[in-house]
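Below are the C-alpha cells for one structure; questions will follow.
One protein chain omitted, others in place.
Then we have subunit A:
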Amino acid sequence: MAHFVIIGAGECGARAAFALREKGFGGDITLIGTEPLAPYERPPLSKAGTDQAPEPKFIATLERYPEQSIDLKLGTTVIALDPATKTVKLSDEQTLTYDKLLLATGAAARGFPGVDSTSLRIRVLRTHADAVALHAALHPGRHIAVVGGGFIGLELAATARIRGADVTVIEGLPRVLKRGVPEEIAEAITERHRQEGVDIRCGQTIEALQEETDKVVVRLAGGEVISADLLLVGIGALPNVALAAEAGLAIDNGIAVNERLETSHTDIFAAGDCCSFPLSLYGGRRVRLESWRNAQEQANLAAANMLGESAEMSAVPWFWSDQYDFTLQIAGLADDAVTHVRRDLDDEAFILFHLGADGRLLAASGIGRGNAIARDIRLAEMLIATRAHPDHAALAASSVKLKSLLAA
C-alpha cells in the first residue's frame, strides 16, 4: 500500500492529511510534528479574545486522526531526509519509507541577533508554548516592549493594551507595516494604537539589548534607554529549510517549488510558509507567503498533486489582521501598482484598490470595524483573479456594487 509522509503538523500539514482522505486516498498517511500539541491555529495566539492562558484552537479533534487513519506522531522531529532511498529518519530513531513526501515545515520566528533563545524576558511568538509564556506577562502595571512594527508585534501590542499592560513598540523603519501595507492604512492603525496609549517609536535602531534579573533594558541609537518587564521580538520569520537543504533540494527564499508545488526532487512536494513558488497571476514572480489561507490552499493543491493531478496555484494571496475592533484584509500583491483608488465605506472603513500601469486590478486592501470591508475585499479578490481592468469611478463609488463589476 502506498505510504504518504507529511513533515510538519501545522496548518498546512494537517489540512493536507485530511484533504488526501477527502480526495479518496486509501493508502497510509503519517503526519509528523515537532510540537507536542495536535495541530492548532496560530492566528489566535497574538489576538485579543484569547484568555490569559490561551486555549489552543485545534484544527480537528484528536479523535479525527485515527478516524481518518492518519498516523499522527507528535513531539517527533524529522532529522534527516534521503531522497535516494525515499526514507526519512525521525528523532525517535525510526526510519520511514515514503512513496510521496510533503514538506510542510513552516517557518520559525526570527530571534534578535545575539539573544539566547532560552531567554525568559526576550521572547518570540510562534507556538502555543510561546503564547502561554507571553500572555502571563500581560497585566496592568507591566511594561511590554515590542521590537518590530509588523503584524505579530502590533496584534500583540493591541492585546497587551486590552489586558491593561503598558506597551512600547520600537520600529526601525520610518513607519509600521512597511511590508505589504499601504501608508494610509498603516497610518490608520498607528493612530488607533496611539489613541489606546501605545507608544509607537518609528525610525529607531536598537544598539543593545540587555536582560537583567527583573527587566530588559533596550538602548536606542539616539541614546535613549527603555526598560520593560518583557520584550517581544517580532521581526519576521524564516522558512524552515534545513532538512530540505541538507537533502540537496533547491532552496530560493524557502524550499523552491514549481506552480504544482513539486520540489526539485521527484515525489517530494512542499507547501505553506516553508516554500517559495512562482505566482502566474503576477507574471510568474517567485513569492513565499506567510499566510494562513495560503497554507490551507496549498495543502489542498499539494494533496491533489500527490494523488497524480497536475493542478497549478491560481489563488489570489489573502491576509487578514485584527487589532482592537479593527479588521484589516488584503487581497493580491500591490507592489507593482501605480494608481490607488479609494472607496470610503461607512464608519471609518475604507478600501484602497491598487492598479497596475495597464489599469489591471492587482490588489485591494481595506480596514474597518468588524467586517465592514469583508464583502468588498472578497469581491475585489474575484476581480483580481479574473485580471479585470475595472473603471476607477465605479471602484471609488461605494454606491456601485462590486458584484456588478464582476458580472460585466
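Just so we're on the same page, a contact is a pair of C-beta atoms (placed from the backbone, for glycine too) under 8 Å apart; a residue touches a chain by one contact, two chains touch by 3 or more; residues count from 1.
The rule is simple: contacts and distances are computed from a predicted model.
Hidden from the displayed complex is a chain whose UniProt protein name, among "Cytochrome d ubiquinol oxidase subunit II", "Xanthine dehydrogenase family protein subunit M", "3-phenylpropionate/trans-cinnamate dioxygenase ferredoxin subunit" or "sn-glycerol-3-phosphate-binding periplasmic protein UgpB", is "3-phenylpropionate/trans-cinnamate dioxygenase ferredoxin subunit".
The omitted chain makes contact with just one of the residues A:Ala17, A:Ala60, A:Leu243 or A:Ala302: A:Ala60.
The chain not shown here is touched by just one of A:Asp28, A:Glu41 or A:Asp336, and that residue is A:Glu41. Check A:Arg194, A:Arg285, A:Arg342 or A:Arg375 against the missing chain and you find that the one touching it is A:Arg375.
Listed here are the subunit A residues that touch the chain not shown: 15, 41, 59-60, 292-293, 296, 299-300, 318, 320, 327, 370-371, 374-375, 378-379.
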